[in-house]
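Apart from one protein chain that is not included, each protein chain of the complex appears where it belongs.
Residue numbering begins at 1 within each chain, and the chains themselves are lettered A and B in the order written.
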Amino acid sequence: MWDYSEKVLDLFYHPKNQGPMDPTPEPGIRVVTGDVGSITCGDALRLYLKVEEATERILAASFQTFGCTSAIASSSALTELITGLTLDQALKITNRDIADYLGGLPPAKMHCSVMGQEALEAAIYRYRGIPLPVHTDDDSALICSCFGISESKIRRLVR
Amino acid sequence: MIYLDNNATTAVDPLVLEAMLPYLKEFYGNPSSMHSFGGQVGKALSQAREQVAALLGCEPSEILFTSCGSEGNNTAIRAALAAQPEKRHIITTQVEHASVLNPCKHLEKQGYHVTYLSVDEQGCLDLLELEAALTGDTALVTLMAANNETGVLFPIEQVGSLAHDYGAIVHVDAVQAVGKIPLDLHQLPVDLLTLSGHKLHAPKGIGALYVRRGFRFRPLLIGGHQEKGRRAGTENVPGIVALGKAAELAQTYLGDPHEQQLRDALEIGLLQRIPDTQVNGHLLHRLPNTTNLGFKFVEGEAILFWLNKYGICASSGSACTSGSLEPSHVLRAMHLPYTVLHGSIRFSLSRFTQAAEVERVLEVLPGIISHLRAISPFSHE
Partner (left out) sequence: MIYLDNNATTAVDPLVLEAMLPYLKEFYGNPSSMHSFGGQVGKALSQAREQVAALLGCEPSEILFTSCGSEGNNTAIRAALAAQPEKRHIITTQVEHASVLNPCKHLEKQGYHVTYLSVDEQGCLDLLELEAALTGDTALVTLMAANNETGVLFPIEQVGSLAHDYGAIVHVDAVQAVGKIPLDLHQLPVDLLTLSGHKLHAPKGIGALYVRRGFRFRPLLIGGHQEKGRRAGTENVPGIVALGKAAELAQTYLGDPHEQQLRDALEIGLLQRIPDTQVNGHLLHRLPNTTNLGFKFVEGEAILFWLNKYGICASSGSACTSGSLEPSHVLRAMHLPYTVLHGSIRFSLSRFTQAAEVERVLEVLPGIISHLRAISPFSHE
């Protein structure tokens, strides 16, 4: 049994900001999504950001996650962490910050918080129209032990 | 607490505890000792050996006691290879327990050639594939009687006969089968068979290995003369007495429809209440106590944590790989779709499971799955 912190369990059982975001356009506001992972590797996260165009401030964030306890808690934690930040500020959030916010994660579960950081990056890059940086296989091996080299390829194909 | 994880381990039956307690208290003698205090303990061992033999339909002298199923499997594999040292081929399946698969992988490094038989989407073997793999060089066919994750049964009798035709030794990992389905070693073409006490309401730390009479056995643990020189180490007397009693009790419960009725009620109830759900494993060739259900679009650990909140114990994958992050090798071998692979949960019942417990799962699980699906990015696609 994983030794999860109270905060992880709390956000897992009572996630904040769960579910898709209403895409109806509002003036001066854009909704973007960032996707990482796939059902193949057992975890995936879709992050929704509601951004005020004038200030590049994140007015709201929500998530949908397919994954384990810590993946769900990390996603929820991420949405709490970034709400109110500008995109530049949000880009500085790392998976460490997410893990710290959660009161720590078991070492074998650290990669579940990386997904949050990646999805955030993906959403912001999409907002700015920048192509997503390609993660090398070395990176993904570091990121998650269940993403073997071949699986990270599958993952990109599926994506 | 609602315990539906009996394939991981079982509660010690109170009658088993009662039988073993005197050997944790006043009868602590060493059965090898030269005094009647030790001697009376030796008699308890003989009785336990008879009880286990009776459950398996073999001779007491064909039973040796081990410390667990993993020791039994490791020992059996080594003994089989030592008995036919010139042969270099092993046949097993892709869905064995780690205590068979890992020794096999290890042996590959030592120059053995290992065939891992595939299974179909229902977890069943193809006997033609087995027959094609068998050669005169096959030292050992080792396979499980029942799968720990899906409960799927392998056709031991046919496999054993085929293997014997080619002169191979047959080892069966019956850790999940013993006590749940009848086994008759008088009839079965099996040379070695493993069981583990804690899967049949004996405590952890005791197991047994059946070694067919006349088999040229080579021990794994060498030292003193215990177990007729087949397993060194002072005997775990309380554990052995407990295993004997557990075997006796298991025999009286064999054929009792209780477990299967509840399992079926659970399975059908969940299938009815939760859409996009499937049973993993063959519906008929299966242990009566096990159901493995795939809930699409959600992840197993998340389901388990929710169940845990309601005091319900179940499992995803086998207990000893759940520390790792990989989806179950058993379900992968069955080529289940990814949507199912990560969201499969095993419920395993015992004779102590009650109807009200099954009811409770039927009450809470639908809500858990729909909650998790609501936050999953896939279920809406």
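In this section, a residue touches a chain if its C-beta (ideal position, glycine included) is under 8 Å from a C-beta of that chain, and two chains touch if they have at least 3 such contacts.
Predicted model only: the values in this text are computed from it and were never measured.
Of the listed residues B:L287, B:L304, B:V358 or B:L372, the one in contact with the hidden chain in the full complex is B:L304.
The chain omitted from view is touched by exactly one of B:R49, B:K87, B:K180 or B:H198, namely B:H198. When you scan B:S36, B:S161 or B:Q354 for touch with the missing chain, the hit is B:S36.
Seen from chain B, the chain kept out of the figure touches residues 1, 3, 5, 8-12, 17, 24-25, 28-30, 32-38, 67-71, 73-74, 97-100, 102-103, 106, 196, 198, 203-206, 220-226, 232-239, 301, 304-305, 307-308, 312-316, 318-324. Across the interface with the omitted chain, chain A contributes residues 1-3.
Following the convention adopted for this analysis, only the chains that are shown with their structure count from here on.
Chain centres here are Cα averages; for chain A and chain B they lie 40 Å apart.
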